[in-house]
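One protein chain omitted, others in place.
Chain lettering (A and B) follows the sequence in which the chains are written, and residue indices restart at 1 in each chain.
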Amino acid sequence: MKGLARVTSGPDALAPEDMISVPAPRVDAQALVGNLLLLGIGVLFMLPLLWLIFSSIDANASWGIEMPQITAKNFSDVTTSDNVTSLYNSFYLAAIATIVATAVATLAGYALSRRRIPLKKSLMLIVLFLTGIPVSIMIVPVYQMYVTLNWLSLFPTAVFLGVTGLPFEIWLIKNFIDSVPIELEEAARMERAGTLQILRTLILPLALPGIAAAAIYGFINAWGSFLIPLILLSSPGDQPGPVTIYSFIGAAVVRYGDIAAFSVLYSVPVIVLFLIMSRLIGGGFLLGGAIKG
Amino acid sequence: MASWRHLGVFFAMFAALALLSGCSLPGTSSSSKTVVTVAYGSTYVFDTTPLANKWWNGIKTQFDKKYSNAEVKLVPIGGSYTDIVNKLSLLYRSSSTAPDVAQLPTAQIGEWASSGYLLPLNNLVTKSSWWSTFPKVVQSEGIFGGQIYAVDTGENDSMMYYNMTMFRKAGLPVPWHPKTWQDLLTASQKIKAKLPGVIPMWLNAGTSSGTNGILQGGGNLINGASNPTIYDSATKKWVVDSPGLREVLTFYHSIFSQGLGAPISDLFNPAAVTVPLSLFQKGQLAIAVGSNYYGGNWTKTICAPCWPQATQIMGAVPIPTINGQAPGSASTLGGWDLAIYKKTKDQTAAWNLLDLMENKDNQINAANWAGFVPPNLAYTKDPLFVNFAPPYNAVSAQVLPNSTITPSSADYSVWGQGFNEATGALAQKPSTTVDSAIGILKSYVTNQLGASKVETLH
Partner (left out) sequence: MARSAQAITIPASLEMPSGPRQDREHFQWGSLLLLLPSVLLLAGLFLFPVGYAFYLGFTNLALIGPTAQNFQFTGAANLQTLVHDSVFYQSLVLTFIFVFGSGVVGVTVLGLLLALLMQHAVGVIRAIVGSIVIVSWMLPPVTAALIWYAFSTANGTMAVLALNPKADYLHTAPMLMVCLANIWATAGFAMIVLSAGLRNVPAEIIEASQVEGARIWHRFWSITLPIMWPTIVTTVLLVGLLTLANFSLVYIMTAGGPGNSTNILPVYSYQQAFSFDHLAYGALLGDVMVVIATILAFAYVRVARVTI
């Protein structure tokens, strides 16, 4: 939790409105109400999570909420080698998806932000509305294409997962680069720096929080994906974590404790990744500046 | 502190880890042997995924050992029923991915066959030692247009379960032999009167379980009604109103309007069909129309939920027909079939695999681990099966020959959705009349399939 605290309170020279960096707020009625209200919302958000936590350590877990009969058996049950492999697979899929999509989205985001491009408006709109399409309608065409190209394996599947998050990533990164001042770039151009050099030494470091935000979105998008890996992967050892969650739900048997325990394990990497990224990037909410007016 | 170089290092580590975890995966083995691929539901069909792995890995080991010139490649399909059908339909779209052998749900064998995917097996099965021991109804499951396209590898049928302790307390006879639906109703009413707080009767209702809910619920009543037709094969139309359907919905109406049914929080649960097993174990339910696997689930082997004492408490009998008309009991029938791909490279190898799966040990293990009754009448009487979950497995074997398969035609799931909406309405709003329930079924199916595809029987 410490890491997250830092996210909201990093050093932040030009943001005096950040309450952490100014003297403690006056304890007045307004502030008290505000804090209590926030705390109340936090409690409400916590309530649904209780079932997950309780059931994961409950020997008699069911859909209902009850005092757990504490056991570690659910966790030991779900950490079979097959299930651990599925976590690896998820990680592989999500990592490749994130890297591919974030890299190409950064290039495109830069061009869309800085360059004169014919039909840019239409391009951006297409990119945008593609974000709202559910992947389920693409199953048949994508499968046909992947069979034809002999791509039914982990890497091409990961690339497809990356592409499903690509429109959103381009949108986020483009907006973030928009907020990076042009003057620095012009100075670099005077010194005859090439585009890639400018990208690497100037844009990348300055737009890093936006790129990281896009990367996290891409990772979450691929990490939670169930349908696409199920369709495109057929080898026993290739299936990712969400498919494993379904292995606790059979036609005649539902293992609630196992579902909860595995879900807890499955959620940890995403949260850890978020914390690491927050720490690396430092101050400011991750998406700070990603949105322009 | 916010050095992007750190991020670069992190990304590099990330990429390296990702690639490593990718590389560590087993590659495809190259050999000159004939590879026979077999696709199956790996998480949904068997009671637990470890048992599924045990059975299928066993098949592979046996086959690879027995046939030195061929080997099995397993193609497990995760997810639920819809996911299995979805994935199989995609695999079959290309001859490069189509499995040589596949485990298909029985409900739509006709559809798979009419897609042109399946090899007719007539010549092969007639030579087998086991086909002739299958009951007619089980054989008919895989027959489409006179050709045999698939052979069963495990069935689910249904029976009545009842709590004998509660029956004694309520002054009901033990053992119980209900002869008509009125007997079911009377017993439920007595339970309600004598044992307040207990749910008298479990009868699936609503859309959450799809056609599976009909298989393990209302379908059993339809088969025992005076006119059980769902699909009129002569006119190729779906029946949306008939005396039989009205009898069934009237029974639903009686159960739910008199407060004899389960609450909708249980009935509308996505795992509704498994709920009565826990309700029985917790002593909250008296009677259920349920599938044959309950007994197996209560054993120590499956433990879902663990209830080894069930044999002392829970009785089981066949489900009566509405007025006790012949054959005296009714049940649905559904399960999983094996089929061979039409363009398989090696028919003999594929058949050998199928034949191996149909042998006694494998069939009895499948039945015990997946909660099936074996299709082979000889195996249903084998002690290994009967004594796995006594007395329930014996009852399921007894029920098997009188059971009825669900329509194998396209759009059965649409009709099923309409029927489930009707029973769901009766369960949720007890004021729903039988007429309006029929109206729900009729308007849903008509809306989906068009007026030319539905009919009313009188």
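Criterion: contacts are C-beta pairs under 8 Å (C-beta built on N, C-alpha and C of every residue); 3 or more make two chains touch, one makes a residue touch a chain.
These numbers come from a predicted model, not from an experiment.
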item: Option from B:116, B:196 or B:383 whose C-beta touches the chain left out; value: B:116
item: Residue of A:84, A:111 or A:276 in touch with the missing chain, whole complex considered; value: A:111
item: Interface residues of subunit A (partner: the chain not displayed); value: 1, 4-5, 7-9, 11-20, 25, 30-31, 34-35, 37-39, 41-42, 45-52, 55, 62-66, 100, 103-105, 107-108, 110-118, 120-121, 124-142, 144-145, 159-160, 162-164, 166-168, 170-171, 178-182, 184, 195, 201, 205-209, 213, 220, 223-224, 226, 241-242, 245-246, 259, 263, 266-267, 270-271, 274, 282-293
item: Absent chain, residues of subunit B that touch it; value: 1-4, 82, 85-86, 89, 92-93, 108, 111-112, 114-116, 206-208, 210, 263-266, 268-270, 410-411, 413-414, 417, 421, 424-425, 428, 443-444, 447-448, 450
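Note that only the chains that are shown with their structure count from here on.
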item: Centroid distance [mean C-alpha coordinates] between subunit B and subunit A, Å; value: 38
item: Subunit A residues touching subunit B - in the complex, by the definition given at the top; value: 11, 62-63, 80, 82, 85, 88-89, 91-92, 95-96, 99, 139-140, 143-144, 147-148, 150, 152, 154-155, 204-205, 208, 212, 226, 230-231, 234-239, 243-244, 246-255, 276-277, 280-283
item: Residues of subunit B touching subunit A in the complex; value: 1-2, 4, 6-7, 10-11, 14-15, 17-19, 21-22, 24-26, 28, 39, 42-50, 53, 74-81, 83, 86-87, 90-91, 93-94, 96-97, 212, 269, 271, 273-274, 278, 291, 293, 297, 302, 304, 370-371
